[in-house]
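Shown here: the complex without one of its protein chains, the others still in place.
Letters A, B and C mark the chains as written, and numbering starts fresh at 1 in each.
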């Protein structure tokens, strides 16, 4: 199933296929077939009828275009789908036709079909997220000691390690994946309530049929139908929103590190990927771009879904009917985001020489805080601050290293012994507990993953 | 071009076709062909080359699936499209191949293609909006004297006319259409800036070529390229957002009037449209549902686009690449909204007997304000208020008409003469300047339309 | 702490107080005091200095207006707050002044202060939500057998019970509260990372100090600082978004039931609440209005927060600084929503006579499905459907009850015995498993609450 041009930067091939006409038809028909089987098993409809329905419920041969068009006449895909299935059953077995969709309502088939699509989406997303976590874990281990500038408000600040940065990305993405898992779990439930959510047409057998139906489909059976209670789906989309926020944070960081003037990281680039024929030196952050594009769209889609939750009484006027394109867009964008960042993480090259050079280029200014803390212990915070400010200004104006300037200032020199001054600008010595934080993050994700 | 199932309640057939692969390819190739023609005319590339490019730039035969897939490697459709076109030109005329896309950048072809699609969208939207305005104008005229309950906070209040209500809808939708027209006008401009927006590759001829290109495409030539300045597109989407807010307000109103317990209006319903086979009495507001579903999604899409406007330097990292699915979704949802409400307005039946009966059912309570104003002139506002409150309470408790209750209260009777009391609950006498407002609204929309 | 007029429909008194200047100052100062204590305990700063800092860190006497104004010069409240505190300490103990905020960064104090505010918000929200759950539980028990129309697309449909409806609201709100609890739990963590998140200024003691600080504040100590990892806060806001979606669904339902023409439910109304002096019969759904107004705003605020998660490197440029007004607005609106709906549920009166009358008024049409199912077993689904459609049409046209019409149609009469016909329109007999669903929902919420 190819992606469409309009969605070329909004989906992936497997997820585009998942929301294709064929796949949607299949999911809807799977509900109808399972319902027939469940009702036959509960002696609600004849076994013959069930067999005829199951036989007819094959996606091939249904005309999606007609169903789409007719859906606008009833404001649901359920009506034309059931009509088409009934016709097809009738041609083979007129008696069975009356038992199609027995006791169910349009929303039962639509909602359950959506849930079945989500069930297929889960492993697709999970697989890319796990690839990404593995790659980040590897980066966080490999670069435990790779020092680089911290950057606050996009200004150079004291050093961090790339290992810690990667571990930070990993922590957030890992938490996001866990939340996604949990919300998939609560969402994968059958919808089956009949016209007004009481299954009145099935008399006292409603729950039994519903439970059989859930078993047929491998879904959980909820406390009650949820025609106008959309909190579980909403939670799933929120989990996508939070996760893609974390993915996009990583993408923003990587694209900033890839700037020509920074040059500390690069996505895998070759002629076919991220290269520019007009400007062959360019290493375009194409994975980050795709991920950020997807992430640009998701928050508002989540908000649409939350707004749509205000669904009237036993069936909504507009809220429910707005959901499908929103869910499809969020799942596809999330999948693209995950796949793109997995690709980025797996192919990321780190330029530790540039990292060091970028620290060097600040001429020690980013160690001003360090100097201040050292001096403050001797001469008090206020005096230390004044002294270091002067020194940094001189260092910038005269293009000399901070340590050198301080070494030439008597007030400073007398309190900082030569060794301390010599080491002042050694980034490895001013990392605090960066590595402890890195390890704590890795342990957290590892433990959770192995449990 | 059929609609897809996932979008069955999110688009219309013509707008679904507009954003199809074929239509997008065509728009992109139209740019490349027009560029070649313009550059030949300005003696930038050989006429032969232009002819070869124009010949090759036919949508049929391009493989949209491959282009979609390759787009993810460069984060733009422009690169693979130009590559495919170049290959095709090369097969016929190798010398001409080098002149494909001469001096342009990917964003030039993508943005201009999007503008060309919008140019085609405009008359589609306009036509349904005009249908809707005509139908509302007719309703506002026909129902100048059709009285009905006003409803505030969904509670019965003093009378209005359905003519005024329809004129109110018309006023807002008309203003919305005018704003949409204006924003289409400012959006239909060519994009042509080359790699960094200076058209450096064309030397001093950039503006001349750009103007020729705009003429070829029937678009306006802007002051400068707008690669990272998206305010015009944003304004167009905002206009869609405001317009669909007004359409949805009408849809909400109609769906409330159609409630079984209200029964004052109904969409055209027959077996194929809005009917329910399980519940043949139902007159489902299917047009309103589609319109509301579309309107549920648009505000957040608009907000996505506004967020995406923060585009970096000369080409964005994520913001630009997020736009296409947003624009396509907004235009399609707006078109659906307009088409659905045109359908609703054209087929709307009004039950003036139920309107009267619903006024009656309040037993005069909605004329309490009127009684109060009449009494206040005689006994002061505070006393009048107290009196009328008592009367309304009695009326509700005893299930008697307000006028009757007041007639039996000496304090009231002495100040309200029998004729006044008899007429107290005649809704036609308590309409204030409803008709003047109705006419002012109709005049406003008529004048503007004829100007 | 009074609410401001601009927020009169956007907050509650306790939550307005929570985000007042005084309360924010207090939370920020609580961080600084706790930090001083923790650092003294870890022998990082002198005990004397800690005492001086703790003494000075009292909210009274700080000038919020100046701090607000200066915050714009550094784009953070942290800088002017620390400056003001340092000044105050210096006046009493100049040596201690240098130890204020030792090793911390502005974001440490701001983020932890926000967390401390959220910690106070939790029981406020929880208490109203529990009130609401209790009231809904009671309604769901009391009205186990109160039949009413189901309504789909705002059209009358087969019967449900009000008990089931209330249980449905309860289920969704209960799930929402549980999710909120969970996300509060993961959010109530200390922020402490220093300038670049490595606590470099504290050498190897960073984690120890951080753990002591967390203990002082009654917060959890996370794996690592989360300056630019906002997923936990985002999850909390999402939980608010989902919960308020469910609250607003209930509010929409109640406001629809309160319509004059429906009249099945009413909020507690008296002269001071929900009454209208101009129209004393009105029973305005003021609680629902407040709740819906709040819910109208929350989804987009959530989306703002999700967008803001794309935070650059070690400190964001814009994303972080956008958070406070968003979080404050979401928490306050959620609190208002919960409080308003608790009020609504506690005071809700149910008019079961009107409920029955509204069923009656459909003249049996809502039992068409029932008739169809009964006939289908005898004459097949297609024939039954045709027959019932004819009967409903006649019933509507001739204003006769459906059962009566069917009894007069020979084709129907021969298959439906008189008792069945007599009972056809008894709503209590066409409730399917409504009560089983109701009980399942109540059990679910009860079990969870007692566990």
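Throughout what follows, a residue touches a chain if its C-beta (ideal position, glycine included) is under 8 Å from a C-beta of that chain, and two chains touch if they have at least 3 such contacts.
Quick caveat: nothing in here was measured; it's all calculated off a predicted structure.
Only one residue from C:326, C:371, C:392 or C:433 touches the chain missing from this view: C:326.
Annotation: of C:36, C:57 or C:77, C:77 touches the absent chain (contact as defined above).
When the missing chain is restored to the complex, the residue among B:175, B:268 or B:354 that touches it is B:175.
Summary of contacts with the chain left out: across C:167, C:219 or C:286, the touching residue is C:286.
Take subunit C: the residues that touch the chain left off the picture are 2-10, 13, 19-21, 24-25, 64-65, 67-77, 105, 195, 248, 251, 255, 272-275, 278-279, 284-286, 288-297, 299-301, 303-304, 307-308, 317-322, 324-326, 328-329, 340. Think of the hidden chain as still there; on subunit A it touches residues 149, 151-158, 255-256, 258-262, 277-285, 289, 299-300, 303, 307, 358, 361-362, 365-366, 368-369, 372, 385, 388-389, 392-393, 395-396.
Considering the complete assembly, subunit B touches the hidden chain via residues 75, 95, 97-99, 103, 150-154, 157-160, 164-165, 167-168, 171-172, 175-176, 179, 194-204, 206-207, 223-225, 228-232, 234-235, 238-239, 241-246, 248-249, 251-253, 256, 292, 295-296, 298-300, 302-307, 309-317, 369-370, 373, 376, 380-382, 384, 430-434, 436-438, 440-441, 443-444.
The criterion applied here is as follows: only the chains that are shown with their structure count from here on.
Two copies of one chain, subunit B and subunit C, form a contact in which over half of the residue numbers belong to both partners. Each chain gets a centre from the mean of its Cα atoms; the one farthest from the centre of subunit A is B. One simple way to say how far apart two chains are is to compare their mean CA positions; for subunit A and subunit C this gives 24 Å. The mean-CA centres of subunit B and subunit C are about 31 angstrom from one another, to the nearest whole unit.
Counting only residues that touch two or more partner chains, subunit A has 75, 195, 248, 251-252, 292, 295-296, 299-300, 303-304, 307, 317.
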